[in-house]
Structure formats: structure tokens, C-alpha cells
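Structure incoming, see below.
The other protein chains are all here in position, but one chain of the complex has been omitted.
And then chain A:
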């Protein structure tokens, strides 16, 4: 168990001299606190698996350091790092029984048989694998196999962190829920640092107390699910998290006002004068924009269609060439396809070159 610090860590698969833009992981400095449940969220190819493999030692970093509890372990091999990792596809040792599979990491480290048996028993109990201990591991279903992979990680009492690389990809949706709640329960019970890589926001947001969003080799934001939702630090986070994603609209911003197509929207904060060269956009979640009957004070939009998600309805509208999603309040009706948009100024954010600009209250 340990706190994990990444110091200026970067990875290039094309050698250290390659231009920074081509790095699979651009330099990142961050801290993973002991006992945290983290999710690394991002689309395929954003560098999240690279980051995970750097921490576990499968990949040696091009630059930077990894510290466990302040101790530099960058040059150490995977075996010496006390890291457990669960892979996308269940890895089990075919010739062994479930019990032997679970005991394998302990046996390799030369731990006494009595202790191995006790640990295996305990972990099998936690994972509901006890009835299968004496069965061949090849004969089990995908979710049971993935539990064995997980169990091999948990069976060592000294692991600094358990890393998950999209572990539920091959599991049936029905069983995904069970396994995920099992993971949550294990996290509470064992006080382990867990890092969970996924491209599925539902998985990330339900599993983790801190979600780290990655995009194009960079960590763009790290925060609680609520923070990511309410105040995305990057337009990518706004767009990637939430369904539908955040509305991003080019605008001119000065002081307390944003202008879209000449129409003024009030802002909660003062943004002063933003640099001319930057691409200025405002971002607002569909949940904080309502459609209303057209009125003179409102930004007018053309309704293209209405998506009914059951509990909530979203209107897909168009302002000029920009497409937006907006909430349809209960009892809303309009004749024709033109509507006005009502923004909630508290949740309208300003982005310069895709990065959040903090206004002054």
C-alpha cells in the first residue's frame, strides 16, 4: 500500500528524441493517494493503458520518475514493484486449478505453504470462488476467470496498487454490475489503491471517487465525478462526459457577457478581456439550457428533433451552423420549429483554446 507519485513522467514509443507531440504519454505530474479508487477515462489510444503499464513496470518510461511512498521505483522490474494488474482478457494458467492459480503469485515469492493456503482461502471467500477452488480453471466462464485474474492480484497482502485495464470488456452486461460492485466492496474492505482504466464513462463514474480524464496523451482533468460534470477543465471533458455531451459554442466574451451571433448571454463571472488570438468558446451542459417558446430576449434556435430518454427529454437544436442539445422542460410545447434558449448563467463556462478560463466572481 502506497502513495504513488508520477514526476514529469512521459513515454514515447519512437525514442526519446521524437517530437513531444508524438509521445504516447506527454509529461505528467500527479499523485495517487493511498486507498483511492481512481478511474483513468479516455477514448482508445489516449495513452491510458500506457500510463497504467508505466506504473506496473511492463513499460519503462522514456522520461520522468515513479515514486511509491516517496521511493523512486522507476528502474525496478515489475516483479519487484508489488503491483497487481488485471488485464482486458482474463489470464489464467490452464493447467492449474483455481486454487493453484490464486496461490501462484505467492508460491513464486517463496511464501510458506500454510500462509499461502490461508490467503487463498480468504481471497476465494471474498470473490465467491470457494466452491471452485479444486476445479480446473479452464473450465470456468469468462467472469469467473476474470475473478481469478483479480484474485491473483489481491492475494498478495503487500500490493501497492491494483491496476485494472478495462477488465470488464469480455463480461456479459448482466454480470458487469455484479463484478463492479464486487470491486467497490473489495476496495472498501481492503483499503487498496485501485486504478481502473476504461473508456466507458458509466464504469468510470460509478467505480471511482477520482476520475482522471485523458485525451491525446495528456491528463486533461482529474476530479470527482461531480467536478467533471459541473466544471469541465477542458472542452474534451465536457464533450466526453455526459450524454449528450456539453454544448460547445464559439462566442465572443468580454466582461460579464458572451455573444453568440450577436445575441448576448449573461455570465456569472467577469472574464475581463480575453486574448484575441485564442479560440474562444462557451460550454454549457444540455441540462442547464432549456428550450422555451420564442421570445425577443432569447437566443432563437431551430428544433431539429426531440430525444426522449424517459426521465428527461432533450431537444436537438441548431443556432446558425452550431448544433446544441437543450433540456425540454415538462409541459413545453411550441408551434413551428423555432424556439428560444434559456441559459443558466451559473453553469456557462468560458474556454480559450479548449481550456477553461476562470472568471472573477
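Note that a residue touches a chain if its C-beta (ideal position, glycine included) is under 8 Å from a C-beta of that chain, and two chains touch if they have at least 3 such contacts; residues count from 1.
The working rule: contacts and distances are computed from a predicted model.
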| item | value |
| --- | --- |
| Omitted chain, identified by the protein name its UniProt record gives, among "Carbohydrate ABC transporter membrane protein 1 (CUT1 family)", "Fe-S-containing hydro-lyase", "2-oxoacid:ferredoxin oxidoreductase subunit beta" or "Oligopeptide transport system permease protein OppC" | "Carbohydrate ABC transporter membrane protein 1 (CUT1 family)" |
| Residue touching the undisplayed chain, where the options are A:66, A:98 or A:144 | A:144 |
| Residue in contact with the excluded chain [from A:114, A:277 or A:309] | A:309 |
| Of A:7, A:67 or A:91, the residue in touch with the unshown chain | A:91 |
| Interface with the undisplayed chain - residues on chain A | 53, 56-58, 77-79, 83-85, 87-89, 91, 93-96, 104-105, 108-109, 128, 131, 138-141, 143-144, 149, 152-153, 174-175, 177-178, 180-181, 184, 201-202, 205-206, 225-226, 229, 242-243, 287, 309-312 |
